[in-house]
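Removed: one protein chain of the complex. Kept in place: all other protein chains.
So, chain A:
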Amino acid sequence: MCVLATAGCKAPEKPRYTVDTALAEQGRAVIERAGCAACHEIPGVAWPRGRWGPSLAGFGDIGLIAGAVPNTAENLSAFLRNAPAVKPGSTMPPIPITPDEARAAAAYLYGIDDDV
């Protein structure tokens, strides 16, 4: 039983996401340009450090985006562009970025997973 319990706690063999670092770097530029940090604390973005929305530190570890939809790259890209469509009633409004920009921003958010 004890063995089983500890085996269950073992860290996964590989990170949940493979991050394209070049895309992630583009994503950071998108995030800075779009002003995401006005509401969210985002590691790697020095200013601003928004407090109004949730902090995005360790975002890669989160299971559900906004507590509602599975945290996959596809869902996240869609959520970044039009959150209310993905999660009805979301406080986060649609953000004026292109699908490519959203994918890049998503790559950046997965890249800041702090325990990989």
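The definition used in the following text is that a contact is a pair of C-beta atoms (placed from the backbone, for glycine too) under 8 Å apart; a residue touches a chain by one contact, two chains touch by 3 or more; residues count from 1.
What we mean here is this: contacts and distances are computed from a predicted model.
Chain not shown in the complex: UniProt lists it as "Cytochrome C oxidase subunit II", one of "ABC transporter permease", "Phenol 2-monooxygenase", "Cytochrome C oxidase subunit II" or "ArsA family ATPase".
The hidden chain makes contact, of the residues A:L23, A:V69 or A:I95, with A:I95. Within the set A:A22, A:A38 or A:A85, the residue that contacts the chain not displayed is A:A38. Listed by residue number, the positions of chain A touching the unshown chain are 33-36, 38-39, 48-53, 91-96.
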